[in-house]
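Would you mind keeping the following structure in view while I ask a few things?
The chains shown are only part of the set, and none of them has been moved.
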């Protein structure tokens, strides 16, 4: 049995509290077990210079952890004066993933700034960030639509992320907490759409390797987890979820 | 009347939620009106090199705001690669203030790291940080004492902070929100102990000036506000508040 | 008696040498005891972007110390690659203080760059910087007026700064030198106008506190010191001092 009593194919308890902050256009607090992330979406009426004149928008993300989100204190990147490699990887990943389910032409010449700030960490902070950021972003975009500033709803599908891994004894497991993450042989992050397609797949066996069959077992678990996460996103989004359904042609 | 209906000598609603995070030795979420700050205290068994061999400890603070704590998005200092002047001033102020009410010899050769992260800002973030950080710090120190690692309780008095200002029409006002802060002629931060002594006084009349009499009116209001804040700190600290009382010789 | 033989209410000898350098629009060497600061004022026909289109000017200050201004060598901030918290606080303070006595609309769309470079330090470098910078700035502005580039004289009042503190044995003392500054319980910087109003008040009792009565004693001393400093500024400014008098309506 897993260290927190879960089955191998079981997610941790997940909650998504919307409108968590008063200022941002979209904001949520997502809780996945003990992992807590504030995700906000900001709409800016400008685009980066490399996109000028193309009539489309952009989505970019930043990620950070409070110093004591972790068991021992982590030095602030602002204090160090530079952003580390892990942070850069994660914020590039979040932005890339969200752009895969947004029609940037329909968004128009705007930038969506996604900020994911981990206030408490227990494994899976990057996947929780993506799952939460999708909701914050969609709510911000819905406000734009409500204000009649969009020709059509630009979010083309749901998007959620989770992790899977190979445990020495239990085999493939879903949604690793920090302790599991530290001891697993393989750690894979899966980002999928509501239609079940892959947006991104990142599997690494630091100081270990994995076979094609193990890959398949992990992908099966991931598929199951993503479906449940998207159910939770739909509840959090309420009526706004239907707007995506219309885009998908299922509503 | 003030823009949020308060009397000139009235604080905004203040709450202090203790043990807000699972990892830090002390942590609170302090809410002052719409201003919300997570304050954590971390104990490290090391001291900075300039203190080596003096048999005493140190307290240092860092302060940051989430990008969307504010009405429009503020660029992260980590992204800019350097910490701005305002942040530096505030974190130096927080550390200095807390050190005034801690017996660093009794703390022993340890560093207390105070982190104040503003998740929502509506004026008074630096004073809320000090008021909240005092509670987080005291709780972390109490844990050290519970673990029999301290010869005596090193916190020598209560400490809280608030702001006062001069409004064109209303005269002296207590605990300015963002809108008031933007329009007031004078902005003064007052940090006081439970015994009513000043720890720090910072009054500035950017593009304005103030008289000795106005100073006295503002100091009177501040005194009133600080007393109420210390009551709220005592409730949040519960039994631990008594340990400070013993230090003060009032218990 | 004080370590240099002064009375508690006595300033150190102060001299202000004007036109100290050939290139700047205004420049002085101010000497306060052993503390020596070169203050220059540069006029630039541009304003920072946040002021565009508002028809007014700006005043900004930078502060630095030569590595051997101090008893032991201080590493250059240029070599470290970043400006420390103390420097930031001081340069923000200088700029803010000067802006309080300048009518920025009357200055027009110009930036005044104030540079304060401490070539020898013996306490009170920030207050000497402000007192000297006021003279350098006023002389630069007078040149603008002489060149018929100003509708009216934008300096609205005199401005000087000094420090006061609480000595364990002597009580309140005026204009602390380095040794006094290191041992005083309280250190307070006072910036006042020629009309006796406060522009800024910064009192801190690092590892100590102070009472309302002590505050009042210190403010009385400060008032006395500022009056004498402004007399010295007037002498240094000569005829230009009268232009401020006209603004004040006293001439």
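Every chain is named by a letter (A, B and C) in the order it is written, and numbering of its residues begins at 1.
Following the convention adopted for this analysis, a residue touches a chain if its C-beta (ideal position, glycine included) is under 8 Å from a C-beta of that chain, and two chains touch if they have at least 3 such contacts.
Note that the coordinates shown come from a computational prediction; the quantities given were computed from them, not determined experimentally.
Chemist: For a quick check: 3 copies are placed, so what copy number does the complete complex reach in this file?
Modeler: Number of identical chains in the whole complex: 6.
Just so it is clear, only the chains that are shown with their structure count from here on.
Chemist: Name the chain whose C-alpha centroid is farthest from the C-alpha centroid of chain A.
Modeler: Farthest from chain A by mean C-alpha position: C.
Chemist: Same residues or different residues: which describes how chain A and chain B meet, taking over half shared numbers as same?
Modeler: Over half shared, hence same.
Chemist: Would you kindly give the rotation angle relating chain B to chain C, two copies of one sequence, based on a CA superposition and rounded to a multiple of 5 degrees?
Modeler: That pair's rotation angle lands at 180 degrees.
Chemist: Indicate the whole-number Å distance between the mean C-alpha point of chain A and the mean C-alpha point of chain C.
Modeler: 52
Chemist: In whole angstrom, how far does the Cα centroid of chain B sit from the Cα centroid of chain C?
Modeler: Chain centres of chain B and chain C, defined by C-alpha means, are spaced 29 Å apart.
Chemist: Please report how many Å separate the Cα centroid of chain A from that of chain B, as a whole number.
Modeler: Here chain A and chain B have centroids separated by 34 Å.
Chemist: Going by the touch rule set out above, which residues of chain C reach two or more other chains?
Modeler: 82
Chemist: Going by the contact rule at the top, pick out the chain A residues touching chain B in the complex.
Modeler: Contacts found on chain A: 21-24, 27, 34, 38, 40, 42, 44, 62, 64, 66-71, 73, 76-83, 87, 113, 115, 117, 119-120.
Chemist: Any idea which chain B residues touch chain C in the complex?
Modeler: 82, 84-86, 88-89, 91-92, 96, 99-100, 104, 188, 193, 195, 197-212, 215, 219
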